[in-house]
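The complex appears here without one of its protein chains, the remainder shown in place.
After this line comes chain A, so read on.
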Amino acid sequence: MLLEIEDLNVHYGRIQALHGISLTVDEGEIVALIGANGAGKSTTMRAISGLRRASAGRILFGGDDITRMRADRRVVAGISQAPEGRGIFPGMTVLENLTMGAYTRKDKAAVAADQQRVFELFPRLAERRKQPGGTLSGGEQQMLAIGRALMSRPKLMLLDEPSMGLAPMLIRQIFDIILEIREQGTTILLVEQNAQQALSRADRAYVLETGAITRSGSGSDLLVDPAVRDAYLGVA
């Protein structure tokens, strides 16, 4: 198992956001976390990347307990996140943002090659390489966030709402690219409100409701699960 979460609890002050969730992600998988607004999807992501402290439970990465590890060390360990709301450095150019993504790496030549790879995945970014991140459109910022997360050569990539605010065409494109990234050997855990896309593209998925996991299974099973269809797919 690449990632194992056991009985994870997270609190914001006195409010408990996660009530003992457990999930696993195997190497090479695409796993989706779906659920309504405020269900705790982003909190789960922040707990895995280390931006939020777990109040109880364990997070194992590659068999090592990383529950108390600082966020910056988790990057070195091989976890990378494209955060919700994208978290682009607005004053840095596209190229500088990508360079920042490789902050933990020393192999300059390989970093340059990886930048090229990102530009091949996202030709739009190549056109805008000298442009400040803050001036990009929403879709371009999303591409940049994903590209930047790739730059640390992660074993596990966390994608928080990759489709948020994007046009349907662009959503399909982004998911195609996510599949391609997996083909190139990166495991992916993604959070989505767009359950249709997420379930049809993911190997497995978990359904999160008010801070607890209520269902799990293969993407295709959940797609036809009546309860999931009612609640998340907008079909009666």
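In this section, a contact is a pair of C-beta atoms (placed from the backbone, for glycine too) under 8 Å apart; a residue touches a chain by one contact, two chains touch by 3 or more; residues count from 1.
FYI, contacts and distances are computed from a predicted model.
Undergrad: Tell me the UniProt protein name of the chain this structure doesn't show, selecting from "Stage V sporulation protein AE", "Ubiquinol-cytochrome c reductase iron-sulfur subunit", "Branched-chain amino acid transport system permease protein" or "Succinate dehydrogenase".
TA: Its record in UniProt gives the absent chain the protein name "Branched-chain amino acid transport system permease protein".
Undergrad: If I consider the whole complex, including the chain that's not displayed, which of A:Ala36, A:Met69 or A:Met100 touches that chain?
TA: Within the whole complex, the residue contacting the unshown chain is A:Met100.
Undergrad: In the whole complex, not just what's shown, which of A:Met92, A:Leu170 or A:Ala212 touches the removed chain?
TA: Here the residue in touch with the unshown chain is A:Met92.
Undergrad: From the listed residues A:Leu51, A:Ala126 or A:Leu233, report the one that touches the chain absent from this view.
TA: In the complete complex, the chain left out is touched by residue A:Leu51.
Undergrad: Taking the full complex into account, what residues of chain A touch the chain not shown?
TA: Considering the whole complex, chain A reaches the absent chain at 49-51, 70-72, 75-76, 80-81, 83, 87-92, 100-101, 103-104, 132, 134-135, 148-149, 152.
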